[in-house]
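One structure is given below, encoded as C-alpha cells.
For this view, one protein chain was removed and the others were kept in their places.
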Amino acid sequence: MDESLTIAKEALKAAEQASFVANNTWMLVATVLVFIMHLGFATLESGFVQRKNVVNILFKNVMIVSLGILSYYFIGFGLMYPGAEGGFFAFGGFGLNNPESLSSSIDYAEGNYTYYTDFIFQGMFAATCCTIVSGAVAERIKLLPFLFFCLLFVSLSYPVTGYWKWGAGWLDAEGFYDFAGSTLVHSVGGWGALAGAILLGPRTGKYGSKGIKPIPGHSMPLASVGVFLLWFGWFGFNGGSVLSADPDLVSLVFVTTTLAAAAGGIGSFLISKLVYKSFDLGMVLNGILGGLVGITASADGVLLSAALLIGFVAGVLIPLSVNFFDKIKIDDPVGATSVHLVCGIWGTIAVAIFGNYGEGVGTLSIQLLGIGAVGLFTFSFAFFVFYIIKVTVGIRVNKEEEIQGLDIGEHQAVAYQ
Amino acid sequence: MDESLTIAKEALKAAEQASFVANNTWMLVATVLVFIMHLGFATLESGFVQRKNVVNILFKNVMIVSLGILSYYFIGFGLMYPGAEGGFFAFGGFGLNNPESLSSSIDYAEGNYTYYTDFIFQGMFAATCCTIVSGAVAERIKLLPFLFFCLLFVSLSYPVTGYWKWGAGWLDAEGFYDFAGSTLVHSVGGWGALAGAILLGPRTGKYGSKGIKPIPGHSMPLASVGVFLLWFGWFGFNGGSVLSADPDLVSLVFVTTTLAAAAGGIGSFLISKLVYKSFDLGMVLNGILGGLVGITASADGVLLSAALLIGFVAGVLIPLSVNFFDKIKIDDPVGATSVHLVCGIWGTIAVAIFGNYGEGVGTLSIQLLGIGAVGLFTFSFAFFVFYIIKVTVGIRVNKEEEIQGLDIGEHQAVAYQ
Partner (left out) sequence: MDESLTIAKEALKAAEQASFVANNTWMLVATVLVFIMHLGFATLESGFVQRKNVVNILFKNVMIVSLGILSYYFIGFGLMYPGAEGGFFAFGGFGLNNPESLSSSIDYAEGNYTYYTDFIFQGMFAATCCTIVSGAVAERIKLLPFLFFCLLFVSLSYPVTGYWKWGAGWLDAEGFYDFAGSTLVHSVGGWGALAGAILLGPRTGKYGSKGIKPIPGHSMPLASVGVFLLWFGWFGFNGGSVLSADPDLVSLVFVTTTLAAAAGGIGSFLISKLVYKSFDLGMVLNGILGGLVGITASADGVLLSAALLIGFVAGVLIPLSVNFFDKIKIDDPVGATSVHLVCGIWGTIAVAIFGNYGEGVGTLSIQLLGIGAVGLFTFSFAFFVFYIIKVTVGIRVNKEEEIQGLDIGEHQAVAYQ
C-alpha cells in the first residue's frame, strides 16, 4: 500500500513535469516563430521600397528588433504585467524580476511555461508593433528620430494599452476580447503608422497635379519572401497566444489562421481582378496579411466558416483601403495602415459578430470601446511624439536626400553593387 | 488504498494527456515546416526562371497555397479520408466534419494528434503537388487556366490516389508502401508536370536548329534559398509523416532524410564534374532535392547505408534525367520532372530493394503496380484537363507575350525596379 502510494505520487509528479516540458517547449517554438516575423517584415518592407532606400529600411528593421527587445526588457514588460498592483498606467518595476513568491518555476503559469519564457514570448511580440510603423514612414523619415520614437513606443505606449487587456486591466474587466492582438498589436502599430504618415506627408512626387503616381517596390521576390515568412511566423504568433500547447485549441488556431490567410489572398485577388482589372501580386500579398491580421483577434473562438469569412472580408478590404488612403493622400509605401489598422479593426469587430466567448465578452459595444480607447491613446501618443520631433530636430530628410535616396544620405552606402 | 488508486488513475490520465500534448505539438511543428516548403518552391522556381517571368511565378505560387488549402478544405480532405465507406473514388463529404463519434479529441488518433491537426498537416501536403507542376510549365502557361487546373488537381486527383494508400484504399490493402509520398505526392506532381510540359511544348527558342539553347535562371541566390528551405521543410514532411513524435522513428527519419539529401548532392556533383565537366550549382541543388524525394518513400524503414545509397543514386539520376528530357525536347525550366517524377519512381522502387516492412509489404511487384496505377490515373487526369483547356480557352500565352515576358503580359509589372 505504501509502495503504491509512493509510486502513484511520483508518477503524478512526473506526468505534471512532462506536461510542463511539452507546454513550455511549444511556447519557446512559438517564440522562435514570432522572432522570424521580424525578418518577414524586413524583407517585405525592403521589397516594397525603392532600390535607393533599401539599406535604410534594413537598418531600421535590424535596430528595431535590438532596441525593442531591450526596451521591453528594461521597462515594457514590467509596465505591461504589473501583477496585482496596476492602475491606468500600471508599472511593476524596471527589468525582469522573477517572482520570489514562487517555490518552483512550474507554479508560475499553471505549469504551462516559465517566467523567462513568458518574457521572451511577449518581448518578441512587442517589437513587432514598431516594425509596422517602419513600413508606413519609409523612404522619407530621419533615422535617429525614428529610432527614438521606437524606444518610447515599445517602452511606454504598447505596454500601457497591452496592460489594459492582457495585463488584466480595465478593458479586460469590461469584457473586451482580443485573442492575439488584432487591436493590441496590429492596430497599435497601424495607429502609429497613420500618425507618422500624416505628419511626414507623402513622398515627393507621389500625389502630383497629374494624379497619383505609383511608386512600385524594387523587388517582388523580397516582398513575397516577406509574406511567406510572416504567415510562417503567425503560426507562433496566434498558436503561441493560446499560452499553452493545449492540443484542441492550438490546432484549432492553426486551422482558423490558415483558412483566413488563404481566404484573404482570394478576396484580394478577386477585387483586384474584378474592380481594378489586374492580377496584382502586391495586393494578393497584402490580402493574405490582411486575412492574418483579421483572424488574430478571434482565432481561438470562431467556426471555421467564420474564419473563412473574416479572412475573405479582410482580403476584400485591402485594395479598397489602399485606394482610399491614396485618395486622401496619406502615403504609405507598403500598405501597413490598410493591413494592420483597417484589418485590425475589422478583426476586432468580427469578435462581436462571430466569436463564441460567453456572456458579456466581446459584445459589439465593448469591442468598439476597446478599438476606440486603444486607438485614441496610441494615436495621440504617436502623434505627440512625432510632432515634438518634427518641431524640434525635424522628422523628414531634406528633399535632395529623399530624391538621391536615404541609403546614400544616411548610410553612404548602396544596397546592391 | 483508495487514495493510491485515485492518485494512480489520475497520474495515468495526466501522463496520457502529457503524451498527447507532446505528440500533437510535434505534428503542428511539422505542419509549419511543410508550410515553409511553399516558400522553398516559390524561391526555387523564381530563381530558375528568367527575370521577365518572376512576378508571374510568384503570383502562381502564392495563389496555389491559398487555392490549395481551400480546395482541400472543401473537397480534398473528405475525398482522401472517407473513413470506412470509401470505394474507388472515396468521398466522406464536403468540408471538415469533426467525427461526432468521439467523446474526446484524445481518442481521434490514438492520442497522437487532433482532428484539426490531421487536416492542417494533410492540407499543407496537398498543395505541394501543384507547386511541383508550376515549375515545369513556367514561362509560357496562361495564368487563369493554370489556377483552374490546380483547383481540380488538389480537389480531385491528388486525394483519389492519396486515398488508395493513405486513406486505407486498395493499394494499401495490396501491400503498397510509400512512407511520406515519393509516389503519392512527388511523382503525382511530376506526372502533372510532364503532362503540362508535353501539351504546352517547349519555350520558344529552346530547341532550335543549332541544338539545345540553355536558358539559365535569373538568380542563383534565390534558387539556393529555395533548396535550403525545402530541405528544412522536409524534416517536417518526412518527420511528420511518422504521425506521432515517436522518438525512435522520428529521429531515424531525420537521419535517413539528411543522409540521402547530402548523398544526393554528392552524386550530382560527381556526375556533373565527371560526365559534364562542370561544377554546376543548379545540378547540385537539384541533386539534393532528388535525394530528398528518393528517401521519402522509405525514410522510416531502411538502414542508414541504404539511405545513403538511395540518395546517391537519386543524385546521379538528376543530370542524366535532365539531359534525357532535353534530348526528347520536353522543356522543364526548373527540372521538376527529373526531381519529382524520376526520383519519386526511384524512391518507390527502392522500398522493394532496401525496405524492412515485413512480409508482403513493399515487394517489387506491388511497388511497380502502385507506381503504374498512380501514374496512369494522374497523368490521364492531368493530360485530360490540360487538353480540354488547350482546345477551349487555350493553354499557352502568345509568342509575343512569351518573348516580352509574362510579368508584363499578365501582370503589367516587373519583378525588379
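Each chain carries a letter (A and B) given by its place in the written order, and its residues are counted from 1.
What we mean here is this: contacts are C-beta pairs under 8 Å (C-beta built on N, C-alpha and C of every residue); 3 or more make two chains touch, one makes a residue touch a chain.
Keep in mind the model is a prediction, meaning the values are calculated, not measured.
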| item | value |
| --- | --- |
| Residue in contact with the excluded chain [from A:Ala22, A:Val284, A:Leu304 or A:Val385] | A:Ala22 |
| Option touching the unshown chain, where B:Ala42, B:Leu171, B:Val227 or B:Val302 are the choices | B:Val227 |
| Residues in subunit B touching the chain absent from view | 1, 4-5, 7-9, 11-12, 14-16, 18-19, 21-23, 25-26, 29, 33, 50-51, 216-221, 224-225, 227-229, 231-232, 235-236, 239, 245-248, 250-252, 254-255, 258-259, 261-263, 265-266, 269, 278-281, 284-285, 288, 304, 308 |
| Missing-partner contacts on subunit A, residue numbers | 1, 3-5, 7-8, 10-12, 14-15, 17-22, 24-25, 28-29, 31-32, 35-36, 38-39, 42-43, 46, 54-55, 58-59, 61-63, 65-67, 69-70, 73, 95-96, 105-106, 113-117, 119-120, 123, 143, 219, 222, 225, 410-417 |
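Convention: only the chains that are shown with their structure count from here on.
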| item | value |
| --- | --- |
| Mean-CA-position distance for subunit B and subunit A (Å) | 32 |
